[in-house]
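Before I ask anything, here is the structure I am working with.
Excluded from the complex is one protein chain; the other protein chains are retained at their positions.
Note that the chains are named A and B in the order they appear, and that numbering of residues resets to 1 at the start of each chain.
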Amino acid sequence: MLGPILFFVFAVLALVGALGMLIARNPVVSALWMVLNLFSIACLYLTLNAQFIALIQILVYAGAIMVLFLFVIMLLNLGEVPRLPAFDWRKGIAFLLGVGVLAQLLYVVALGLGVAPEMAAATEAEANGTAAAVGLVLFTEYAFALQIIAVLLLAATIGAVLLAKKRFV
Amino acid sequence: MEITLNWYLSLSAVLFVIGVLGVLLRRNAIIIFLSIELMLNAVNLTLVAFSQAFADVDGLVLVFFVMSVAAAEAAVGLAIVIALFRNKTTVNVNEINLFRG
Partner (left out) sequence: MEATSVRLILLLPLLGAAINGMMGLFAPAYRKQETIIGAIGTLAVAVPFVLTVLLFLGHDHGAHIVSTYTWMAAGDLSISFDYRVDALSLIMTLIVTGIGALIHLYSMGYMHGDGGYWRFFAYLNLFIFAMLNLVLAENLLVLFLGWEGVGLCSYLLIGYWYTDLKNSAAANKAFIVNRIGDFAFLLAMFLLYQAMTTAGVAPFGLDFTTIFENADVLASGTVALIVLLLFIGATGKSAQIPLFVWLPDAMAGPTPVSALIHAATMVTSGLYLLARLSPVVLEAPGVMMLIAFVGAITAIMAATIAITQNDIKKVLAYSTVSQLGYMFVAAGVGAFFVAIFHVLTHAFFKACLFLGSGSVIHAMHHVEHDLEHKGVLPSSDLPYDGHFDAQDMRTMGGLKNHMPITRWTFLISTLAIAGIPFLAGFFSKDEILFKAFELGYNGATWAFVVWGIGIVTAILTAIYMMRCYMLTFEGRERWPGAMDTKPHESPWTMTVPLVVLAIGAALTGYIGLPPLIAEVLGTESWIHHYLGAEYGGPVAEFKAEHHVPHLTEGILLGVGALIAVVGVWLAWANYRKSGLETDNTIRRRLGAVYTLFANKYFVDEAYDATVVKPITEGSRKGLAPFDQNVVDGTVNGLAKSVSGLSGWWRGMQTGIVQNYALALVLGVVVVVALMIFV
């Protein structure tokens, strides 16, 4: 009975974090709500027996990316954004479209897309989510893609340095 | 009560739409970035859920790659935000309309 309880707890936390990020006026607060969301998703990964990805999620997102975000927000010393008028045509359309997308996604999920709705055996999933299992595939079958990702990261690093330099723009 | 794949997928859908709304509604470039990250996470959740449901490791590898790309994207994107801020002293996307026809 622990499984459903854990799922619902973290699902609610993830939703709260996401909505908090969306609603908060202060960027720092937004970013902190986002951290909660990311942490909850990592826990959801754990409920799915994907330990490796869960750890990476915390390390990369909470540890690296969110720190970067907070760093930039504080660097730029961003305050609160001025409020918009109560109603904006764009807001209305955006809500409508959001509802549309949600409806479509849920419709597709309900349709099941013809795949089996049952989970694989817990032991199988547990073996699948280990660092050993992921690493084995990553360094053999996806070795080339891994190299490309390495190059991409290098390029992004150089690009970021160049863009952020004072004289560049 | 059994938590099926559909629960995860539905959660992921809701998170994704929250991300979409963030992109469409918020005017702070950094929050828009965060929303994009949220959307990526929603998709990652789907991938992990599928992957574990069918005990197929490929989905996890894909998540790994998505995270890497997200990291790269965040680095470059934030650098652009810094560059923009330096020129315009704002990160409000409504005030940045260089593409105006």
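Here is the rule we use: a contact is a pair of C-beta atoms (placed from the backbone, for glycine too) under 8 Å apart; a residue touches a chain by one contact, two chains touch by 3 or more.
Here the structure is a predicted model, which means the values were calculated and not measured.
Put simply, the missing chain touches A, B once the whole complex is considered.
The hidden chain makes contact, of the residues A:Val9, A:Val28, A:Leu97 or A:Leu152, with A:Leu97. Remark: the omitted chain is touched by one listed residue; of B:Val23, B:Val43 or B:Ala83 this is B:Val23.
The omitted chain makes contact with chain A at the following residues, 90, 93-94, 97, 100-101, 104, 107-108. In the full complex, chain B touches the hidden chain at residues 20, 23-24, 27, 93-94, 96-101.
Operating definition for what follows: only the chains that are shown with their structure count from here on.
Averaged C-alpha coordinates put the centre of chain A at 6 Å from the centre of chain B. Of all residues in chain A, those touching chain B in their complex are 3-4, 7, 11, 14-15, 18-19, 21-22, 27, 30-31, 34, 37-38, 41, 44-45, 47-50, 52-53, 56-57, 60-61, 64-65, 68-69, 72-73, 75-76, 78, 81, 84, 90-91, 94-95, 97-99, 101-102, 105-106, 109-110, 112, 117-121, 124-125, 127-129, 133-134, 136-138, 142, 145, 149, 152-153, 155-157, 159-164, 166, 168-169.
Remark: chain B residues 1-11, 13-22, 24-28, 30-31, 33-35, 37-38, 41, 44-45, 48-49, 51-58, 60-61, 63-65, 67-76, 78-83, 85-87, 91-92 touch chain A in the complex.
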